[in-house]
Structure formats: C-alpha cells, structure tokens
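Of the protein chains in this complex, one is absent; all others appear in place.
Going by the order they are written in, the chains are A and B; count residues from 1 in each one.
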Amino acid sequence: MIPELGKYAGAVLSSYGLSLALMAGLVILSLWRGARVRRQLAEIEARGKKHD
Amino acid sequence: MSLWEYANPTRFMRTSGVLLPWLWGLTGLSLVVGLVWGFFLTPEAENFGSTVKIIYVHVPSALMAINAWLMMLVASLIWLVRRHHVSALAARAAAPIGLTMTLIALVTGAIWGEPMWGTYWAWDPRLTSFLILFLFYLGYMALWEAIENPDAAADLTSVLCMVGSVFALLSRYAVNFWNQGLHQGATMSLDKEENIANVYWLPLVITMVGFGLLFVTLVLVRTRTEIRARRIKALIARERMV
C-alpha cells in the first residue's frame, strides 16, 4: 500500500506525519474550545432567562 | 447587499453556520485528494528522490503562513478604519493558524533539508525569514492574551500588526542581504517550485486549495468561538450589574 520511498522513507513519512499531527491538533483544539464556549454560552443564556 | 453586512455578528454567525458544513466537506475532500495524490501517485524526482513528496505539505503551509499574516493585516486595517468587531476577532482567530502553518513549513523544511543539504537547519534567507515570522506570530498572540480590555487589545494588536508587517518585510530583505554578504551565491536553492513538471503541479495546486480552505474554515470556526466568548463576557458583566 505504501509506495516505494527508497532511502528517504523516514524523511517523507515523518514530515507527512508531523504536518498531519499539527493540523489535526489545531483542528481538534479549535473545535474543542468552540464546543466548550458554546456550552458555557448556552448555560449562561439559560440562567439569564430564568431570572427574567 | 454589501459585504459589510457580515460585520454584524448575528448575521456573521448565521451565514457562517450555514457555510461551515460545506467548507468542512470541501476542505476534507481537497486535502485528502491532494495529499493522497501527492503521497501515493507522484513519481520520484531525479535529484530529490521521494523527498519531492514533501512539497505537498511544505509549499502550501508556507504559502498559508504568509497569507494568514496578510489576512490579519487586512482584518486589522478594517477594524481600525470601520470598527467592525468581527474583523478584529477574525484577525485574532487567524494568528494561531498562521503560527501552526509557519511551524509546519519550518519542520517539513528541516526534514527535507537533512537528506538534501546534509543539515536540518541552515541560516538560509528563506528559513531565517520564516523563523522571524514565527516570532512575530508569537508576539502578536502574546499581546492579545495580555490585555484585558477587548477593544484596547484589538486596537493595540492592529497597530502591532501594521508596524510588524513593515518590519517583517524589512527583515526579509535584510536577511537576504545578510546571508549573501556572508557567502556569495546561494549553495542551496529552493527554486524547484519554479520549474516544476506537470506531474507534480496539479496535486500541488489541489493541496494549496485544500490548505487555503482549511485556513478559511478554521478562521470561521475560531471567529465564531471568539464571538461567543465575547458574548459570555458581556452577559456575565450584565449579571454582575443586576
């Protein structure tokens, strides 16, 4: 499945791996923080409605 | 219907909410197609062996590292001139993405440099400028974090972004001058993008589009988060007032 990379296999694989890991980390962090902030906002808005 | 209507946070939230699923889909599609094509289906290049495949992560991330800064500059200007909060928040949202892209470009460049140049790091003008760009991103983000008042933070970071852009550009030329001054004639050239064969060109364009879409998508997601965080702050402040 993995193509013949010759003697540079380590370099190619590690650069793809690191790039994908960094991008995945960024995406996951963004989504995670987005979800957390959205939950907090929902909570606070619900609390605000109760007071009204 | 003008572009400025999206400066209204509510409108921005609604439109971006509709757009986001599509953007995620397109981003995933183009990234998967481009990277799989680049990784599995490109032949080895004469001088570079299989390391030529690294350009499919290196070049697009380098491109987006610079474009992210340009986008921040434009967003900062819009904030300073027209005082649209969404614009300031978008600039803030873009900085960590630009930072990550710069890091990817640096890391993949280093990994590529090791077999090609025999060293992970050389004080080559391009590498050095990217390292400086990395420092600029760090400083910009640190300034955002440090200031309490959101409007003052937006103003000050915008000023920093404008001054920083001038100095980043200046550093780019200074660094060029500096290295050529040390050893005449670049011993290592990165000009393979310029005379690249068609086999490599098409997947490269697709990955560039993919990285660009990923940037847009993430900026939207993060801007939405920032808008919500701002709203939470406002609501908490109002609760305290009551």
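Everything below uses one rule, namely that a residue touches a chain if its C-beta (ideal position, glycine included) is under 8 Å from a C-beta of that chain, and two chains touch if they have at least 3 such contacts.
In this text, contacts and distances are computed from a predicted model.
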Undisplayed chain, where the name is taken from the UniProt record, one of "Phosphonate transport system ATP-binding protein", "Formate dehydrogenase subunit delta", "Heme exporter protein B" or "RNA polymerase subunit sigma-70": "Heme exporter protein B"
Omitted chain - touching chains that are shown: B
Touch criterion as defined above, residue of B:Trp22, B:Phe40, B:Phe177 or B:Trp201 at the omitted chain: B:Phe177
Which residue of B:Ala146, B:Val205 or B:Ala234 touches the chain not shown here: B:Ala146
Listed residues B:Val33, B:Met116, B:Met162 or B:Ile232, member touching the removed chain: B:Met162
For subunit B, residues in touch with the removed chain: 132, 135-136, 138-139, 142-143, 146-147, 152, 155-156, 159-160, 162-164, 167-168, 170-171, 173-175, 177-178, 181
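One rule holds in what follows: only the chains that are shown with their structure count from here on.
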Whole-Å separation of chain centres (CA-atom averages), subunit A against subunit B: 16
Interfacial residue positions of subunit A with respect to subunit B in the complex: 3-9, 11-12, 14-16, 18-20, 22-23, 25-27, 30-31, 33-34, 37-38, 40-41, 44-45, 47-48, 51
Of all residues in subunit B, those that touch subunit A in their complex: 35, 39-40, 44, 49-51, 53-54, 57-58, 61, 96-97, 100, 103-104, 107-108, 111-112, 114-115, 214, 218, 221-222, 224-225, 228-229, 231-232, 235-236, 238-239, 242
